[in-house]
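Here the complex is missing one protein chain, while the rest keep their positions.
Here is subunit A:
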Amino acid sequence: MSVLVVVECDKGEVKKSSLEVASYGAQVAQALGTTATAVAVGEASEASLASLGEQGIGKVLYDNDARLKEFVNGAYTKLIAAAAKQEQAQVIVLANSNIGTSVGSRLAVRLQASLATNVVELPRVEGGKFTVKRGAYSGKAFSDVVLVNDRKIIAVKKNSIEALHNAGQTAQVQSFSAQLADADFADAPKQVIMQEQTGGVPLPEADKVVSGGRGMKGPENWHLIEELAKALGAATACSKPVSDVDWRPHHEHVGQTGITVSPNLYIACGISGAIQHLAGVNSSKVIVVINKDPEAPFFKAADYGIVGDVFDVLPKLTQAVKDLS
């Protein structure tokens, strides 16, 4: 019996959300009186994998097959299932990312496991019951879910668990092979197109987001959003009408029909806060709203607010951030 953690890597580095997942898995292992092993996917350097010791991981399995650098659902599923078998994993923890949930849902069937996605807290294990808390109703509620089957798979929502950092601990990196066949690569991507990102972090991973709505009036004013984002080290986002009229690319649009984000800080500039927009951002830890209309619904969901003109307020905020350092 053990806990298996699925760690996603990119350009040699472990993704931030996977550091959270590793920490989550290590704490589950401790509660169950067992150890946490990681299986890494994507392009990883040996050093970054060894440093997973800081998150409480003892051992990391890594298959160096070049075909695994990009996400392939069939192959990743087979690899992780093989690792779970070898480690006799009772609990598998992965990120609530497109990769994590795509693989997690296939694994759940293959391993006859109970799967919970969108999980926001460590599990409660009492009286033989294994219960997790997860977000439901587009962030408007939470549910406690019992994972009934012997094997459990948990997809952890980003920014909901603090990553541990026990400096100096290293994990032992072992090579691992799942004997993959060509057929396992039927859904391999033909081409991968990365988009330019403000602040260097993909929006779903970002822990700070500066977002603009129709109140920004036009794409020529977006430098105000970008300058504040840059000063904060934040990613940029927008409301749906903004991406619909091509002021900003589609992948920046957050909300019910866009990307769901759960950063520590979400700053909304000239966004009214319609319920469909809130659905994608309402689990942010701290919400700041800047809007010239004091009646804008977003103020009801906000922690901090400024009733004012974005063209006047944003430069002041950027300056104040610069003054901090």
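One rule holds for everything that comes next: contacts are C-beta pairs under 8 Å (C-beta built on N, C-alpha and C of every residue); 3 or more make two chains touch, one makes a residue touch a chain; residues count from 1.
By our rule, contacts and distances are computed from a predicted model.
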Practice task
Given the choices "Carbohydrate ABC transporter substrate-binding protein (CUT1 family)", "Electron transfer flavoprotein subunit beta", "FtsW/RodA/SpoVE family cell cycle protein" or "Sulphur transport domain-containing protein", state the protein name listed in UniProt for the chain not shown.
Solution key: "Electron transfer flavoprotein subunit beta"
Completion exercise
Per the whole complex, from A:86, A:138, A:170 or A:221 the residue touching the absent chain is A:138
Fill in the blank from the handout: From A:58, A:219 or A:308, the answer for touching the chain not displayed is A:308
Problem - Residue touching the undisplayed chain, where the options are A:92, A:265 or A:281 - result: A:265
Exercise for the section: Mind listing the subunit A residues that contact the chain we can't see here? Expected result: 15, 70-71, 73-74, 77, 96-99, 101-106, 108-110, 113-118, 131, 134-149, 186-195, 197, 202-205, 208, 232, 250-251, 253, 256-258, 264-265, 275-276, 279, 283, 285-286, 288-289, 299-309, 312-313, 316-317, 319-321, 323-324
